[in-house]
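In this view, the complex is presented without one of its protein chains, the others remaining in place.
Let's look at chain A:
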Amino acid sequence: MDRETNRPKKLGFRPSKAPNPSPSSSSPVRLRPREETKRDSTSSIHERRNPVLDEDEETGSPIFSYLVGTCPDMCPAKERQQRERLRDLSVFERLHGDPSRTSSKLAVKKFCRTMSNAELQEVEIRPLPVLRSTLKYLMNLVDTSDQPFEVVHDFVFDRTRSIRQDLTRQNILDDEAICMYEEMVKFHIESHKKLAMCYTKTDLASLCYLNTEQLMKCLATLFKLFDIHRRSSSLYKNEAEFYSFYVLLHLGGKIPQMGSSLSLWYRKLTLSILQSNEMRFSMTLIRYSQLGNFKRFFTRLEAEASDLQLCLVEPFLSEIRARAISYVNHSGYKLQPYPLKHLSDVLRIKESELEELCHVCGLETTMDEAGMKTLPVKQTSFSLPKLGLPVHSLSTF
């Protein structure tokens, strides 16, 4: 995490402390759908709907029965052997760097779209305790690996997707699942920022898009889990913050569409969520951004954003700042170039970075008699570059 900023660390994210399952139980508490009674012969087991699975395409085919995994390692033995043969091992999985050798401590099960439940065996599915430790291993890798971030991200992106696949195949919907989804959301949010900082990469746009897509999928499933648990009247600590992430995503111009507009999404939320501080904060930020009230946008962002919220929003700031620049350029007085120092204060950006941003958007900057940098207004060359904008963090003053 970026420690340069001096903001108060409010609402900092820590995984919610879910109640530990009792040590004696080896199988987790699961919410199974109601067993159909014999009288109801018309709907067979095939028609049982899983509220979590229906819109999640991870499994590729409808669940016919819920498996109980028995795989003891992060990667099933069969897959390990197969990938060793095919030399299909990620750099993190190679034993002593050998592309054809791995071990149970290094190999992590890959995401595989094509398999239906009917083809799988229980020994290829990892039970909850193994999934938990696998996730921990992957998160640790993110923190400690010295491989370039894109490489780490690519690996963890895929392997966490596989974890989610195993979770849904076993219909694990309890506290543990919520914990794990929260961790994965956190990973995608932090990646969102780190990827955006790699400004010069050519396939950056698609990397970011894919990451955001997975982020939204994780959030969607997480919300369904929250919903299920709300019926049993237990609320989760960070729930409101996670809902706020979904709102804040709408600050970005080119996010994957999740099917319905924000207006429709709000309709489904409970009042307690809508009135939470985190939701109010994010809804207000959207309002300021859409209105174009940059002054309030940046002061509010600086004052109230949690670490993760800021992580999520920072890659979007350039576009917002570019808009502000275009408004200034459009509405200013021809004979009076606009002082960059002042604009950089309002937009919470370093003056040099603001200058860069102006140039990237096709605008010239000049210097006045006192040696201060200025932006001549009414320039007609403003345009948003196709390859995207450089990302600058929030500078505090």
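Note that in this section contacts are C-beta pairs under 8 Å (C-beta built on N, C-alpha and C of every residue); 3 or more make two chains touch, one makes a residue touch a chain; residues count from 1.
Keep in mind that, in the parts below, contacts and distances are computed from a predicted model.
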item	value
"AP complex subunit beta", "PCI domain-containing protein", "Telomere length regulation protein TEL2 homolog" or "V-type proton ATPase subunit F" - which is the UniProt name of the missing chain	"PCI domain-containing protein"
Of A:81, A:121, A:277 or A:331, the residue in touch with the unshown chain	A:331
Given A:281, A:294 or A:316, the one touching the chain that is not displayed	A:294
Per the touch definition above, residue among A:151, A:274 or A:387 touching the missing chain	A:274
Touching residue (missing chain; options A:81, A:133 or A:261)	A:261
Residues from chain A at the interface with the omitted partner, ascending	33-34, 40, 42-43, 49, 51, 231, 259-264, 266-269, 271, 274, 287, 290-296, 326-328, 330-334, 336, 338-339, 342, 346
